[in-house]
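The other protein chains are all here in position, but one chain of the complex has been omitted.
Labels run A, B and C following the written order; every chain starts at residue 1.
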């Protein structure tokens, strides 16, 4: 299945692109996706420790893994600094 | 000694004028002044029960009597409704 | 010395402004007065006149003030805001005379480096203004008029 991964702020700068499309095996979760990202972009590993993930505009609670589905939009969310 | 008495809101309407000048005996206080006002304007007695007094822009605490001096500006202050 | 009904004091980087005026209050004017490159927050409160009171339609309303004492109390209010919270600049304006429905009767604005100070100071200031500043409101209904009283 195919998902879109969006990067913002520091994670965007380190990934070198605002987004990418990834093909994932069936049963993939946000947790397995993060493992994939760490192998694809070794430089991201450090940044990811301070990021959370959102799937289709909803945060995934820290420490939880959400199952992914075809067409999901997964965002890498660094610490917020809006306001 | 002469003091100015200022009326506002309901007390102004009942007194029929925004202010008056009064000659008071030596030793007059805000308390004796209020007694004077009740005799001069019997209609004011009811309104005065809900008013406080300010002398030269400072409130006199309810139940206290402040000594008056020549030239003092005494204001009759009905319940506030600013804002 | 400022014109009657208006007072502005303090060094330009730390001032307070108070006003009691028959003119319409433009909130943006007071926000501009408290703007400060060192401040990251501007909190404001605008009191507007409502079209109904306890179900009765308000035809019009008028404010009356004991102007020199109101200015003195508003100044005190500003100084207390600055004493109690780390606010940078504060402005408080109250309108007198007739005020149309939806128009502002009072504007309170404060700037601060961090948001909590301005937000708390403004909330405190409107409560304090209603309790201490000699200003009165008369509401006119189809069947008469009444001088309002702020609750404690």
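Miscellaneous remarks
Keep in mind that, in the parts below, a residue touches a chain if its C-beta (ideal position, glycine included) is under 8 Å from a C-beta of that chain, and two chains touch if they have at least 3 such contacts.
Since the structure is predicted, the reported quantities are computational estimates derived from the model, not experimental observations.
Contacts of the undisplayed chain with visible chains (whole complex): A, C. The missing chain lies against chain C, touching residues 27-28, 31, 35-52, 101-102, 111, 113, 115, 118-120, 122-123, 126.
What chain A contributes to its contact with the hidden chain is residues 6, 8-10, 12, 54, 57, 59, 75, 77-83.
Here, only the chains that are shown with their structure count from here on.
Our note on geometry: chain A versus chain C, Cα centroid distance of 49 Å, whole angstroms.
Shared contact sites, meaning residues of chain A that touch two or more other chains, are absent.
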